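Structure in structure tokens, see below.
Every protein chain except one is present and positioned as in the full complex.
Take a look at chain A:
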Amino acid sequence: MSKPINIYSIPELRQTLDEALPGIFSRYEFNQSFRLIDSQLVIGYGIALVAAASFLLDKKFEFEEVLTYQKILVGSYMVLSTVYWYFTKFVQKGITYEGVNKKGTSIAVKTFFENNEPLYHITFMTQDDFDLKTALPVNKVFNEHGYLQTDLLYQWIGQQLTILETKKAK
């Protein structure tokens, strides 16, 4: 059972819903693909490693002794940060879930909240560029005590998947 959250806090709503998606899609027999999140983690921890190396050099040696290494490290930090920014902005583009089912249908899901609006905007994207843009009012899936009603979310996602299927068949 999930923890209750403060349903008036958009960050908490987004986090809870985003974290619930993989479970829901696995019930619809989608296998999650970790391609994007893994790349993001690799680049991100690369940045952290560069910074850690620079910090250690700074602790152990005098400024003048390691200046050349520090220049290289700061340079690579800037390059990696740019790559990270480009990746999240243009490659990942807010995709929170990616998965493939046994029939070979792949799906990508983008989610976002507008400021101060309890509407979970969600875009389903398939490999044939069929996009389904819709929004879920969060009071449909959270009860007043702040618990996520996973089954209701499961049913709602199911309806959207059916709509996506029929749209595709046309």
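Just so it is clear, contacts are C-beta pairs under 8 Å (C-beta built on N, C-alpha and C of every residue); 3 or more make two chains touch, one makes a residue touch a chain; residues count from 1.
By definition in this document, contacts and distances are computed from a predicted model.
One chain is missing here; what is its name in UniProt, given the choices "Trafficking protein particle complex subunit 6B", "Ubiquitin-conjugating enzyme E2 G2", "LSM complex subunit LSM4" or "Signal peptidase complex catalytic subunit SEC11"?
"Signal peptidase complex catalytic subunit SEC11"
Have a look at A:Ala51, A:Leu132 or A:Leu152 and name the one touching the chain we're not showing.
If we include the chain that is not displayed, A:Ala51 is the one touching it.
In the whole complex, what residues of chain A lie against the chain that is missing from view?
On the chain A side, contact with the omitted chain comes from 9, 11-12, 15, 19, 34, 37-38, 40-41, 44-45, 47-48, 50-52, 54-55, 58, 62-64, 67, 70-71, 73-74, 77-78.
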